[in-house]
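Take a look at the structure below.
Note that one protein chain of the assembly has been removed; the remaining protein chains are unaltered in position.
We call the chains A, B, C, D and E, going by the order they appear; numbering starts again at 1 in every chain.
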Amino acid sequence: MAGLVVRNIARADSSVVEAFAHYGVATVHEAQGRSGALAAYITPIYAGAHIAGSAVTVSVPPGDNWMIHVAVEQCGDGDVLVVAPTEPCEHGYFGELLATAVHARGVRGLVIEAGCRDVADLERMRFPVWSKHISALGTVKERLGTVNEPIACAGQRVEGGDVVVADDDGVVIVRREDAPRVLEACRAREEKEAASRRRYAAGELSLDVQGMREQLTAEGLRYVDG
Amino acid sequence: MAGLVVRNIARADSSVVEAFAHYGVATVHEAQGRSGALAAYITPIYAGAHIAGSAVTVSVPPGDNWMIHVAVEQCGDGDVLVVAPTEPCEHGYFGELLATAVHARGVRGLVIEAGCRDVADLERMRFPVWSKHISALGTVKERLGTVNEPIACAGQRVEGGDVVVADDDGVVIVRREDAPRVLEACRAREEKEAASRRRYAAGELSLDVQGMREQLTAEGLRYVDG
Amino acid sequence: MAGLVVRNIARADSSVVEAFAHYGVATVHEAQGRSGALAAYITPIYAGAHIAGSAVTVSVPPGDNWMIHVAVEQCGDGDVLVVAPTEPCEHGYFGELLATAVHARGVRGLVIEAGCRDVADLERMRFPVWSKHISALGTVKERLGTVNEPIACAGQRVEGGDVVVADDDGVVIVRREDAPRVLEACRAREEKEAASRRRYAAGELSLDVQGMREQLTAEGLRYVDG
Amino acid sequence: MAGLVVRNIARADSSVVEAFAHYGVATVHEAQGRSGALAAYITPIYAGAHIAGSAVTVSVPPGDNWMIHVAVEQCGDGDVLVVAPTEPCEHGYFGELLATAVHARGVRGLVIEAGCRDVADLERMRFPVWSKHISALGTVKERLGTVNEPIACAGQRVEGGDVVVADDDGVVIVRREDAPRVLEACRAREEKEAASRRRYAAGELSLDVQGMREQLTAEGLRYVDG
Amino acid sequence: MAGLVVRNIARADSSVVEAFAHYGVATVHEAQGRSGALAAYITPIYAGAHIAGSAVTVSVPPGDNWMIHVAVEQCGDGDVLVVAPTEPCEHGYFGELLATAVHARGVRGLVIEAGCRDVADLERMRFPVWSKHISALGTVKERLGTVNEPIACAGQRVEGGDVVVADDDGVVIVRREDAPRVLEACRAREEKEAASRRRYAAGELSLDVQGMREQLTAEGLRYVDG
Partner (left out) sequence: MAGLVVRNIARADSSVVEAFAHYGVATVHEAQGRSGALAAYITPIYAGAHIAGSAVTVSVPPGDNWMIHVAVEQCGDGDVLVVAPTEPCEHGYFGELLATAVHARGVRGLVIEAGCRDVADLERMRFPVWSKHISALGTVKERLGTVNEPIACAGQRVEGGDVVVADDDGVVIVRREDAPRVLEACRAREEKEAASRRRYAAGELSLDVQGMREQLTAEGLRYVDG
């Protein structure tokens, strides 16, 4: 319902949230059972950022960023803004001034299923944004939306307080209540991969390391010479 | 009408044109009343360029770059080539050789609603291009188009002599006759934003700095605790 | 036919393949008669890579990367993996672990008409990938495809052993048997362009260097003053 | 959480749901304050269908339609299936056999943010589908998803029991609890439009019927002769 | 300049305009030298309409259809509305009520580089629309644009009074002053095609009818048996 702001949402334990920043988006996506990844059209405005934080969700009308201004007040240290318009929209909802404001509150970054602008300034400030568009088109401040209500963003449901992990591969959402379990699964996956990596680097084949040959033959794989 | 080249077009005063390079595309777009921005699919081939110049417009047939060769002669110091095909086309109309030619004449960059190639070389030369595609597909030299006739480029009309401003946010067109007025509006906007920026950086909220709270309440904004 | 792996394919002479790395994709595309370029939606995951190698082709089911594991064994020094799914698919088929494995075998890079992940790691390793998507979405290992059978990739047919050249402009395929002839044409083209480049840099016009004025007039080009 | 099926969800009163079928999607969207419309890429497979029903929501893995089979049992007379994959996917999840099954249970239609197939048969059966793709690509039955959990579909959140209205303009979602209020607003809007329609058909101008001239002048509208 | 309405524009002679309705868009496009066609993403909302008329051009802000209401008054018998937003936008700017209003004034149809709604009603009224989107998303009436100023629409410049021809193949624009000449070229082309058609229907080959064989051989065409 447009006009509602939910304050003081529950967030995952900060030690859990921060630990996610050690794992790539691909790892987190796998660790929670191949789910939670935003659509591939959400891309970083510059390469090399890698963040984890608690979602503050914002639903905005098309071409209107008033609710982002409202949301700033609900943000605290370690949060990530997650913004979706109620209709597809490529306007630049967010630029360097808003980044200055949220940076002052400890916000780690922005995920937005719309446009972003002042991207050269944002890179200079090292304030990372994952957006659908880069667009100079400005917005107005006329209509209400919501803050910290559940939203649909780039194909995933996001709730205020969910954990957001973002890097050059994109963005993944972890339900707040699943965060400790998924974090544990990330650790386990990384350990297993480290072992494989050493063997692959030494020239071993995954066909052998993972014991795939027998099953491949059973499925009917056959070799001929060219 | 294909085959027409307009020489010696009027351009805005060079001091005005150059001054635009101090303002971002987003600022210019706002300052002239939220208009003139090319579509967001026009993107820079490398990050960090920021130019302003006078448009030399070129209408080209699909897959044919002959008229760009014709247009080179019409370019002078401080110009920006603005090229649109008469039909949607992703060919690479422009590469390192043409860049060498126009660079020698003082051209600041290229905006093209089609493809560009040799992008590694262009970055090395620091010759900036804003294009719809990066494409190795070559073009022929068989048919005529126009130079300095009005064109439609990425959703905007552009005339020879209009001011073109381009940065990492995209491209904006300012009508030649509006340039002094828009430049003044850019200055005013920047001053106002500088004041806001200082307050946001100090932790103040735009809700307070811009006095939004009363109107938000009037519109029905309400707060609940999560 | 799913399940077939062709071993020991013929490759072009390695001195020929390596020589292609001195020529840009745009040059190769022109030199073989404007053909062989993959669609422009195949883009590099980071800027600045430039490779040439022999194709090892892989046809994969949607969302299933098992056959890439099979293909690793067929790769040798100087090869380039070229992967296409049997259906459009944006999954991240390839990441840092597979890159470690193929890097150990001397593979130069990957071309894939689907998604790739761990792109920050891949850039760190300087293992170049040209892909349609960047996507964290993981794949399974359940169904067979083919290795070194002819495939359709991004609008071109590719056969095992064809020469692949890739740079920031995209990717071009050269038939194995045409490679020596096309390489010769690249050399000729570069020499011709070098001569033009010097004259353009000195301020000469292509209208004069290439003698275009007469034909332009014959086609009806006319000049008016603005 | 994959694997959960919610049975016996609350639905809006059937007289309310059925009454929505008298109002077009555009009217419903306006009547609830310009919200709830799915993205424009969701289109009907044939023209002329117009339905209203209660949503049974299904979250499906990519390329896997097993959960639609599970969902059939949860459907009753007057329901509409609303299906979204956890990842973007163009497979044809639904065809004539499933349509036969749900038709036998009184289901009114399907909304799916993926592909649909057998569309000629579906039109012959007059079973309407609004989909993102038409695609012959088949799916497997291997992994779980959810039924009647909230989903993100084409940019909107949908919950089991929400009201779905669909016609040639697309699809709009009305929250179950808002349905009576929105229905009333639809009625009011239609009455007002009927009065305007009569006057427009008689040649009156909306400038006069809606009294716009004064405000237009105040905004600065001016007329010149061509 | 937003806010300007040009009244009493010059239009082509009505007998010329009407005669264009006998020629398909493809024929007109060819007859004027392969130019003037709008981008292929502009498609008819229903099949079978074929119109010709004089353009009344409208530039509209994103999501705001106020200027279409203003434009209605400038429309007369035989006109076609041509509407483009100043920014890419998929809102449904035009529906059945506006169609009722312009139909009462003799308008033949609408071309819009944005969305249209109430398409089932519009088909019932046989009021044809060529649009970029079909979308239920409503618009507001808050900001000014222009009427009968030149606009950029779907890749082409359009001026008030230009001739618009539209059918199932799309839309083509003919400059007002070129209309008599292009009409004559259409007639000539149709006559030539009628002769070819009779010969092709009788089984003759275009290779012979158009005498292509010699040139094909000269270009190097050769035949082998499969």
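We take it that contacts are C-beta pairs under 8 Å (C-beta built on N, C-alpha and C of every residue); 3 or more make two chains touch, one makes a residue touch a chain.
None of these values were measured; they are calculated from a predicted model.
*Asks:* Which shown chains does the hidden chain touch?
*Replies:* The omitted chain makes contact with B, C, D, E across the full complex.
*Asks:* Given the contact definition stated above, which residue among D:42, D:60, D:81 or D:137 touches the chain not shown here?
*Replies:* That would be D:137, which touches the missing chain.
*Asks:* Please output the residues of chain E touching the missing chain, sorted low to high.
*Replies:* Its contact residues with the unshown chain are 24-26, 29-30, 34, 37, 40, 43, 47-48, 50, 167-170, 172, 193, 196-197, 200-203, 205-207, 210, 212, 216, 219-226.
*Asks:* In the complete complex, the non-displayed chain touches which residues of chain C?
*Replies:* Chain C touches the missing chain through residues 2, 33-35, 37, 39-40, 61, 84, 86-88, 113, 150-153, 155-157.
*Asks:* Provide the residue numbers of chain B that touch the chain removed from this figure.
*Replies:* 62-63, 87-88, 90-91, 137
Quick note on the criterion: only the chains that are shown with their structure count from here on.
*Asks:* Would you mind checking the shortest number of contact hops between chain C and chain E?
*Replies:* Step count on the best path from chain C to chain E: 2.
*Asks:* Just grab the chain with the largest centre-to-centre distance to chain A, centres being mean Cα coordinates.
*Replies:* Centroid comparison gives E as the farthest chain from chain A.
*Asks:* B-E or A-B: which has the larger count of contacting C-beta pairs?
*Replies:* Higher contact count goes to A-B.
*Asks:* If every chain is reduced to the average of its C-alpha atoms, which one ends up farthest from chain D?
*Replies:* Computed centres place C farthest from chain D.
*Asks:* Would you kindly tell me how far, in whole Å, the mean C-alpha position of chain D lies from that of chain B?
*Replies:* The separation of the two C-alpha centroids amounts to 40 Å.
*Asks:* Distance between chain C and chain D based on Cα centroids, please, to the nearest Å.
*Replies:* Inter-chain centre distance comes to 43 Å.
*Asks:* Two or more other chains in contact with one residue: find those residues in chain D.
*Replies:* Within chain D, the residues that touch at least two other chains are 34, 37, 40, 87-88.
*Asks:* Let me know each pair of chains that touch one another.
*Replies:* A-B, A-C, A-D, A-E, B-C, B-E, C-D, D-E
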